[in-house]
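Below are the structure tokens for one structure; questions will follow.
The other protein chains are all here in position, but one chain of the complex has been omitted.
Note that the chains take the letters A and B in the order they are written out, and that residue 1 is the start of every chain.
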Amino acid sequence: MAYVPHTESDRRAMLAEIGLERMDDLYDAIPKEVRFPDLDLPDPISEMEITREMLTLSEANLEVQHVPCFLGAGAYNHFIPSIIDHILLRNEFYTAYTPYQPEISQGTLQAIFEYQSLMCNLTGMEVSNASHYDGATALAEAVILALNQHRGKRHKVLLSPTIHPHYRQVVRTYTQGMGLTIVGDESLDTSSAMLAEMIDGETTLVAVQYPDFLGRIEDLSSLGEAANKAGALFCVVVNPLALGLLRPPSEFGADIVVGDGQPLGIPLSYGGPYVGIFTTRQQYVRKMSGRLVGETVDSRGQRGYVLTLTPREQHIRRDKATSNICTNQGLMALATAVYLSIVGKQGLREVAELCYHKAHYAAEKIDALDHYSLWHRGPFFHEFVVSCPKPVAEINNQLLDYDILGGYDLGQEYPALADHMLIAVTEIISKEDINDLVTVLEEVSHD
Amino acid sequence: MEFPTDLKYTNNDEWVRVEGDIATVGITDYAQDQLSDLVFVEVTAEVGEKLERDATVAEVESVKAAAFIYMPVAGTIIETNVELYDEPEIINADPYGAAWMFKFEIANPVELDELLDATAYEKYCQEREH
Partner (left out) sequence: MTEPLVYEISSPGRHALRMPEVDVPKAPLPEGLIREDLPLPELSEIDVVRHFVRLSQLNHGVDTGFYPLGSCTMKYNPKLNEDTARLPGFAFTHPLQDPETAQGTLALMYSLQEWLSEIGGFAAVSLQPAAGAHGELTGILIIRAYHKDRGDEKRTKILVPDSAHGTNPATTTMSGMEVIEIPSDERGNIDLDSLRGHCDESVAGLMLTNPNTLGLFEEQVREVIELIHGCGGLIYGDGANMNALLGVVRPGDLGFDVLQYNLHKTFSTPHGGGGPGSGPVGVAEHLVDFLPTPLVDVVEEGDEVLPPLYGFVTPKKSIGRVKSFHGHFGVAVKAYTYLRLLGKKGLREVADFSVLNANYLRVRMRDVYHIPYDRVCMHEFVAEGRWEDAPDIHALDIAKRLMDYGFHPPTNYFPLIVREALMIEPTETESLETLDAFVKAMLEIAEQARSDPELLKTAPHKTTFGRMDEVKAARQLVLCCWPVERDES
């Protein structure tokens, strides 16, 4: 029996102790007519067979270790130091539950406390929760924080059109029963200056992305100021890796910073699990959802850590809780904490600069091609938009013939950007990879 | 456990001191004991706000529980006790004195008749012990 240790004599002895004759007697409370269905499921196979089957299945996929990956759009192929997975595979970390019993959970608790600290230092904010599911749901939770801060008296949310489309979709899904007006993202032309104009006394939250979905970066101070002046909260969606180089959103007056922690040592894994970063100002700590670890001392006078401010959460506040979040992304948060510890102050800056320089090299080379041009001329981080001579899907198919994973087809989400490709360049991409991409792009433009 | 006889009570564990047309409200000794160590207080209603009976006025938290404080009868908030924000432990130490939470002007004094007296409230607390 798979993973079940009972011997036949154990089973009999236990049934006798309970006072039952057969295993089926355990289920008398279940309506007879639906008991013990004949399930249409495969037969069991051995570990040896599964190993082979899974290998075959996995090899049916194109994977980014074997091809240069210029696809980003919210999930990035960065280098992951070996040490991370060794730590994540520590049984005491990954086979533990939520640290409800602090005396025997100090490992998880201190690691989360360190995660919170690292995220505060990286984003420049004062408090961080212990994680949300991903960047998109973290943004939805930011909206809910703002609503509660304004006690449900403001109903308008302003979203920049260049926040990741999935994030904006998730905000709309989460809040569909809350009677909100979500505007600002109707047209790609809406700049942050125009967003600032749209803020009024009804506005509860203004959110922008930095670098934005199209890779661009700008000083967001005046938008932050405008939000602040109108009493609206200002939320910045970040790529945490970019903050190794760029000014933290706290300097733009951000009230809430959210983002996806995936670039910090988490494998692409076809979209998840990742980790949702959520940091804010101390004054909003009680309105912030999700778990939170705080420092204290134990009965022996030792420094220790506990889950704190738990009465904010669903298991105590029930229908009065502002969020239902319970399970979060603990192990993924640990991955980012190990990543930031191993790359450290110097390493994160180096990684961010490598991305920056390589992306700019690629952009310049592509811009020099006859049939391609950069769509945007201002500052960007490691992603940029290229206007292409034909449909992006077609180009990407041809790139695949050369074992290159091309960029994101922006026409899927932004009709105005049909035939525009969003290209991401991370530190993993070499100069040769970029030169190859440029050569092939040139070649396919002729067909 | 104390149940001062000069106060009125609600079955949400608030006490009410009536002086003329002004009422002062806090949480009872029984409530603070049930909640254990208080760590947070916030009066969410604003001075000048006109509220119906049962409207939420304040929120308290201990390490293991959260509770809301409601208007015992309709009225207009005239003062809130912000001292409690920094020292929520006052509620554990002196629930009927320094730990008053807010004062309001009573809109309709007839409603006061529906509040419990000390004996009835004490009985109500005892019932919940079993």
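Observations on the structure shown:
Just so we're on the same page, contacts are C-beta pairs under 8 Å (C-beta built on N, C-alpha and C of every residue); 3 or more make two chains touch, one makes a residue touch a chain.
Because the structure is predicted, anything quoted here is derived from the model rather than measured.
Within the whole complex, the absent chain has one touching residue among A:155, A:172 or A:287, and that is A:172.
Only one of A:184, A:248 or A:263 touches the absent chain when the whole complex is considered: A:248.
For subunit B, the list of residues touching the undisplayed chain reads 37, 39-40, 61, 63-64, 88-89.
Assume only the chains that are shown with their structure count from here on.
In this assembly, the C-alpha centroid of subunit A lies 43 Å from the C-alpha centroid of subunit B. Across the complex, subunit B is touched by residues 151, 286, 308-312, 316-317, 320 of subunit A. Taken together, the subunit B residues at the contact with subunit A in this complex read 40, 42, 44, 61-66, 68.
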